[in-house]
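Note that one protein chain of the assembly has been removed; the remaining protein chains are unaltered in position.
And then subunit A:
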Amino acid sequence: MEARFLLGFLLLLSLSSFAFAIYEDQVGLADWHKRYIGKVKHAVFHTQKTGRRRVVVSTEENAIASLDLRTGDILWRHVLGKNDAVDQIGLSLGKYVLTLSSQGSVLRAWNLPDGQMVWETDLQISNPSNSFLHVLGNVKSGRDSLSLVCNGGSIRAVSSIDGLVVWKKDLSVDGLKLKHVFQPPESDTIYAIGFIDSSLIALYHINAKTGELLKHATQASSVDLSSEISAISSDSLVALDTSRSNLLLIKFMAGTITNHKLPLSDIVQDFSGLAELIPTKSNDIFVVKTPSNVAFIKVKGDNEIELIGKADEAGIVSDSLILSEEEQAFAVVHHSNNAISFQVRINGREALTEGIKIEDHRGHVKRVFLNNYVRTDKSHGFRALIVMEDESLLLMQQGEVVWSREDGLASISDAVVAELPVEKEGGVSVVEVEHTLLEWLKGHMLKLKGTLMLSTPDDMAAIQAMHLKSTERNKMTRDHNGFRKLIIVLTQSGKVYALHTGDGRIVWAHLLTPLLQSESCPSPSVLTLRNWRVPHRKALQENPSILLVGRCGAGPESHGFLFIVDSYSGKVLETQILDHSIAEVVPLPLADSSEQKLHLVIDDKLNAHLYPRGSDALEVFVREMANMYYYKVENAKEVIKGYAFKKGCSTGSSAYCFGTRELWSVVFPSDSERIVATARRKINEVVHTQAKIMTNQDVMYKYISKNILFVATVSPKAAGGIGSAAPDEAWLVAYLIDTVTGRILHRVTHQGAQGPVHAVVSENWVVYHYFNLRAHRYEMTVIEIYDQSRADNKDVMKLVLGKHNLTAPITSYSRPEIATKSQSYFFTHSVKAIAVTTTARGITSKQILIGTIGDQVLALDKWYLDPRQTANPSQEEKEEGIIPLTDTLPIIPQSYVTHTRQVGDLRGIMSFPANLESTTHVFSYGIDLFYTRIAPSRTYDSLTDEFSYVLLLITVVVLIVAILVTWAMSQKKDLQEKWR
C-alpha cells in the first residue's frame, strides 16, 4: 500500500519539478538551429600563405560571411538590413573586408579574421546610383591605403585605416557616369574614365593624394555606349554599344582619347543576338559572351584584334583571375544533365578540363568564382566556387565537390507540415537489442550518477552528448506523440526541401522547375505549396502528398502549373500545365473519396477551377457550393470584395470551372485609408471551449467564426515609415469583417497610430501591433469578441444534458449581436513576425509568438493580453488568475523560445500541433532556421525525457526490500512470541 502511494507521489513530484524555462543542458534536446547565408553574388578569396584559407562572400539576402575554404563552415557572418543591399566587396590592407552597400552610400570595413566591424562611413551620396569601389594598391600615405568609391560623377577617397573621407571630388558634369578608375604603378595620378550620356567619353587625371583635378579631356564616341566595359590594359578599355553587337576600343594615351569601332561579326563568325562583356583585369585580353559561344579576344598593337580562343556552347564564365603579369585565367562552366564540365582557360587557351558529377536536384550553374593555389609540384591548381540554380554553393577542386552548402534554405517562402511513415512492425534483430540494452544500461548508470551528483565533468559531457545523439528523435517514422514530422519548405528558387523535425536534416530535396521548362512553359516559378493528401482514416496506407502551384511566366496572366509530390520521398506523382492563370489557391475543408483535399484555383478573370479533377470531387464540391464564399483584398484599389460561386465559367465549358458573382464589397476611401495588413484565423485551428466563465459565475460565449478577417488601414500620409507623418495626420483603423456577408463586425480608430501593423487572429480574439506616435512607443491591442445572442443560453443543466443550442447550425446571415472588449498595452520591441501557438485540441492556453527586432522569438502568454484586466483586480479576479492591468507588456528573458540563438533576418514563424495536447512545434525561418517544441502550459500530459526512471526503479526496489525486511522482522518476532 505504502509503496503504491509513494510511487504515485513520486510521479507527481517529478512532474512538478519541470521548469518553465529550459536549463542550459537542455539546449539542443528538442531544438535545432541552422545557419545559412543565401545566394552568393560576390566572392573574394583570401588565400595567403599563412592563416586559414577562407572566402568572403556577399549574398542576395544582404549577408556578408567568411567561409572556411576547407569545410564550407561559416567563420563569421553579418546580416545587413533589408534595405542595405551589398553592391561590392573587396579586401584592403590584407586584413579588412570592405563592403559597399545601399547603392554606394555606406562603406564598411570588417576585420577579416573575426568579422568585427572596424569602421563604417556614410558617404552621403545625394542620388545613389550604380557605384563601384576601387581599392588602390599603391597610394600609401604612411601605412594607409585609399579606397575610391565612384558614384556617377563623384569620387570619394576613403582611408582604409579609419574610414575617414580623405578627399572628395565632384566632377559636376551632367550625365557623367564614371566607369573605371585606375592608377599606373609608381604614379600619383589617378585616371578616371567615364561616359557622358552614352555618347561622350571623358578622361580625368586626378591627384591621388589630394583629389585635385589635373587634366581632363572628352571625345565623342562613334557609337552609343552601353554601360558594360572591360579594362584591358593600363591605357585602353573595351566598351559595348547599346545594340550589343559592336565593340568600341578606347585608348587614352597621354591625355588624348581615341576610339575605334569594331563590329563583333567581324571578329566572331556566325555572331548573332546580344553580346555580353565579361569584366577582365588586364593583359590585353577580353572576353565576349554571345548566346552561342564565348570568345576570348586579344588586342594587338593599334586597333587590331585577334580571336585567340573560343569556347563552344554558351557556358557560365567567371571573372578573370590574374596569375602573373602575362597570364590571366577564366573558368568556363557548362552544365549537362547531372554533370558539369569545368574548364580553366589561361589567356584563352584551355589549361584544365574536369568533369564533375553533381546531384541532379541542383539545376543549372548560375555563377562561378575562380581561385588558384600552388600545387605540391609548384604548378597552378584551380578551385572554383559555384553557385547553382537552387542557390546552393559548391566548392570544386581536383574534379571533386569538396563541400556543398544548401543556401537555398535562406530564402524560404512557404512551408507546410507532413507526417512521417508509420513504423513497420517487427524486424529488429537480437544483436541490435543486446547492443541497445547495454547502451541503455550504460546510459542509465550515467544518468543515475548525474542525478546523485557523483558524475565528473567528463560524465556530464557524455550525458549531454547522449541526449543530443538520441536516435529516438531522428527516426524516420511517425511517433506516438507526434514529435517527429517533416517540415516541407519552398524556397525562392523553387526548390522544395523536406526537413526532419528531429535534427533539421534534409530528408529529400528537389528542384522541380527544370522539369517543366519547355516552350509552353518558358520560365516556371513556384508560388506556393499546400497539403494535398493528409493521412487520415481512409487514407492511412496512402502516402501523404503535397501540392505545388506555380506560374509559367512572370505576369499574372501567364498559365499556371501544378505538381503533386509524395511527401515521403519527394517523388513527383503528377505534373500538369494548366490552361488558365493562377491568382490564388484556396484550400477547401473538403476531401474526395481518396482523401485528396479539394482546392480551388482562382484565375485572373475570377473563375474558380476545382482540383483534383474527378467526378467524386466535383460531386462533393457541388453539394457544398452554395455554402462556399471567397473574398479578395485588392490592395491597390483599397477594396475588399466577396464572391459566391456559380455554375458555368466565363472562359470555357469545363465542368470543373465555376464562375463567381460579386456579393459584397467594402470600399475604403482612398483619400483617408490604405490597407496595410490583413489577418485571419488558421483554417485548421481547433477551439476547445466555446464559453468563458467570468468571475461572477457568468458565462460569456466566444464569437467563434472561421470567417473573421482582420483588416488594418492607415491614413495615406502615415503609410510610410515612422516619422513620415505627424500624430495628427496619422490614424489606424482596425476592422473585423465577416467574409461571407461583408459585414463590418467591429471598427475602431486609433488616433496618432501608424504601421507597420502585424496581426494575429485566433479563436475569438485578435492581437495587433503598431506604433503609437503620441506615446513614441510600440503598442499592442487585443480585441476579444463575444456572442451576445447566445448570452441567455446559460442553463448549465441544458449544457450537461446536451439540450443547448451550441450545435445548432449558425448562419452568417443572422445579424450577430456581438460585444467586443479591448485593451491596449505598450510593447518595447518592434515586431518582424507574429504567430500564435496551435495545439491538437485547443485546450492548452495560447502563447503569442513574436519575432523581435533582435531576430529572436518571444513567447508571450495570452493572459498578459486580457481585456478583463483592471488596475485593482478584486479578490475573485485574483483567484481566477487575472493579473493587475499594467500599461506595458512584460518581456521575461526566459520566455525567448530561441534562448541564445538568433534567426538572422527573421521572416516567418510557424506553429503546428503535436499529437500531445500540451506541446506545439515552433518553426521560425529567415536566413537561419530554428525549430523547437514548446509547451505553453508546461507538459502536463507526459513525463519529460528528463524523467529518471532509474531513480524511480531504485526507490521501488528499496521500498520492496524494506517491506520484505520489516515483514521478516515481524514474522520472526511473532515466532518468538509464540515460543515464549
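What we mean here is this: a contact is a pair of C-beta atoms (placed from the backbone, for glycine too) under 8 Å apart; a residue touches a chain by one contact, two chains touch by 3 or more; residues count from 1.
Throughout what follows, contacts and distances are computed from a predicted model.
Look at the chain that isn't drawn here: its UniProt entry, checked against "glutathione transferase", "FAD-dependent oxidoreductase domain-containing protein 1", "Fibroblast growth factor" or "ER membrane protein complex subunit 10", names it "ER membrane protein complex subunit 10". Although one chain is not drawn, the whole complex shows that of A:Tyr825, A:Tyr896 or A:Phe923 it is A:Tyr825 that touches it. Touching the chain that is not shown, out of A:Glu673, A:Glu763 or A:Asp861: A:Glu673 (per the contact rule at the top). Contact with the chain not shown here comes from a single listed residue; of A:Pro263, A:Pro522, A:Pro589 or A:Pro890, that residue is A:Pro890.
Within the whole complex, the absent chain has one touching residue among A:Ile308, A:Ile810, A:Ile843 or A:Val950, and that is A:Ile810. Summary of contacts with the chain left out: across A:Leu307, A:Val733, A:Ala819 or A:Ile882, the touching residue is A:Val733. Counting over the whole complex, subunit A has residues 2, 6, 10, 13-14, 17, 626, 639, 641, 644, 661-669, 672-673, 733-734, 741-744, 747-751, 772, 775, 779, 781, 789, 809-811, 813-815, 822, 824-826, 871, 884-888, 890, 892, 894, 955, 958-959, 962, 965-966, 969-970, 972-973, 976-977, 980 touching the chain that is not drawn.
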